[in-house]
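A quick write-up on the structure given underneath.
Heads up, one of the protein chains got dropped from this complex, but the rest are sitting where they should.
Letters A and B mark the chains in the order given here, with residues in each chain numbered from 1 onward.
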Amino acid sequence: MTLATTGAIGSAFADPVLDAQRTFRVALEALARPGRLVESPSLNEAGWTIGPAAASLCLSLVDHDTPVWLDAAAADAAAALRFHCGCPIVTDAGAAQFAVIGDGTALGPLIRFTVGTDAYPDRSATLIVEVGELREGGPLRLRGPGIETEHRLTVEGLPDGFWRAWRENVDRFPEGVDMFLTCGARLCGLPRTTIVEG
Amino acid sequence: MYVAVKGGERAIENAHRLLAEERRGDPAVPELTLAQIDQQLAHAVDRVMTEGSLYDRELAALAVKQARGDLIEAIFLLRAYRTTLPRFGASEPVDTGEMVVRRRISATFKDIPGGQVLGPTFDYTHRLLDFTLAAEGAPVAAAEEAEQSVAAMPRVTDILGRDGLFEAETAEDDAPVGDVTRDPLEFPADRDLRLQVLARGDEGFLLALGYSTQRGYGNNHPFAGEIRLGEVDVEFVPEELGFPVELGEVTVTECQMVNQFKGSATMPPQFTRGYGLTFGHCERKAMSMALVDRALRARELGEEAAAPAQDEEFVLAHADNVQATGFVEHLKLPHYVDFQAELVMVRAMRDAAEQDNSRKVAAE
Partner (left out) sequence: MNMTTHPQSNEPAKSTATDTRRAWMAVLAKAPTDALVRAWGAMSGKPAYRHLRRPETGLVMVRGRAGGTGQRFNLGEMTVSRCAVALENGIVGHGYVAGRDHRKAELAAIFDALLQDSDRRAEVEALVTRPLSEAQAARKAERRRKAAATRVEFLTMVRDR
């Protein structure tokens, strides 16, 4: 895989250290307060074929130790991720520690991804899922750690029956996958402890 | 129990200034440069790189200078520095068979392809202090150069492995490679983890353990099948390129120990192997590592494991001198509250014992 020209590589953070730290802080906030929308730090968007929030998360969280799986909609980001993150791109979803799903509607069964073990629940996959619509308020009721009573959220662009599958993921605790839902530059966290109804 | 101690900032700062002054020593004496340490205290640099687990001669020389020659302190400094850098990935395994060999000897076979090459060794020196070195500026004669350079030098163990009397070392590259700098050590540990811990391990500790196996604690009858020193290329496959790129060369010392093995249910009698590999020229360490590696294979080879060097948890948990020095040396930090608690307890026990005694005396 030789990158003969620059076309295949998106630009990274303007300030690799500080922007990665800012994004990390945002990701932490998102997982600490599930369902709250946060904005990813600005990213020079040139060349990226995945959304800026998804790209920022990858730039801060992914490295050579974390195999990444890409769905068809995110496949074009492979070269950029290899270059900036040094991560292996795997074709077996079960071998991935991060999965970038460029099209939430095509998200298959969650059980394809690794859920960790009882002794090491951290050895599980984190899913970064791009959805069509993501805003505060609306039909979904979120409960669980990090939410005082209930948090309302609107998500469009996930497959039918997704929330039933999510409930199974929650019930598998301490095993399970965690998710970031991204929509352009906005994102929210959905850890395996968050119960979603509605 | 640890309780924060307040105060003493001024004293600590002054202690650091005093340290800096004493490190420099008499200003009339020229200051050491990193290049001098690198070139003229090369074995110190080699040891710091090996046990500091970081190949960078200049940084290791700086650590030696900053630590005033205290090599374990220097190793600590290098380990600390390493944590500030991102890791790009792991190299392809270095091929010691392709080494540009500067030294290569076998104590088991005298006629080996490529021959026995003594190289820059302390062996066969008389261990008499050389007072010409005390006089600075004396020119050093250039080393001799042979007309013919040394041809290819296959590893002795590869040549002799062919007749089946030597255990073959084969590769299964699908298995992930364990890394004690990333994941905590779990027991029993596989050989990849054991070798990593030994490579980082304290030379003195491994030397003593290796020695113990020779003296009968572990029933090890070793021969130095081969020791080689030289430069190997390091190749790395960047994900974005997908092919191996040569990063440069590193100096390594390799030791292959061979040991008689009386056989087991699954293996016929043969020679088994212990392996040592270090950065730089650390021959004693490489040999000790190979002895201890072989001793730690007792379980896998179905041998009785009763000696300290065969006790995996004992060896691996105590080989690291940065961990060891941290725990030993922390004892000198303030423990006033813990000690107060113990003091109260010992006084109470003593009072109780005295009362007990006086009751006994009164009863008699």
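Definition applied: contacts are C-beta pairs under 8 Å (C-beta built on N, C-alpha and C of every residue); 3 or more make two chains touch, one makes a residue touch a chain.
All of these numbers come straight from a predicted model, not from anything done at the bench.
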Report summary line: Out of B:126, B:182 or B:360, only one touches the absent chain, namely B:182
Report summary line: Full-complex touch with the removed chain, picking from B:277, B:298 or B:319, is B:277
Query - Of B:38, B:73 or B:249, the residue in touch with the unshown chain - result: B:249
Query raised in the report: Of B:37, B:199 or B:224, which residue touches the hidden chain?
Result: B:199
Report task. Provide the residue numbers of chain B that touch the chain removed from this figure. Result -> 49-50, 52-56, 58-59, 82, 85-97, 100-103, 110, 115-119, 143-150, 155, 157-158, 168-183, 190-193, 195-196, 199-200, 230-231, 233-234, 236-250, 252, 254, 256, 273, 275, 277-279, 293
Query raised in the report: Residues on chain A that touch the omitted chain in the whole complex?
Result: 1-7, 9, 12, 16, 64-65, 67, 83-84, 88, 95
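We take it that only the chains that are shown with their structure count from here on.
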Requested in this report: Please give the residue numbers of chain B that touch chain A in the complex, ascending.
Outcome: 86-90, 182, 238-242
Query - Residue numbers on chain A that touch chain B, as the complex places them - result: 1-3, 63-65, 79, 82-83, 85-89
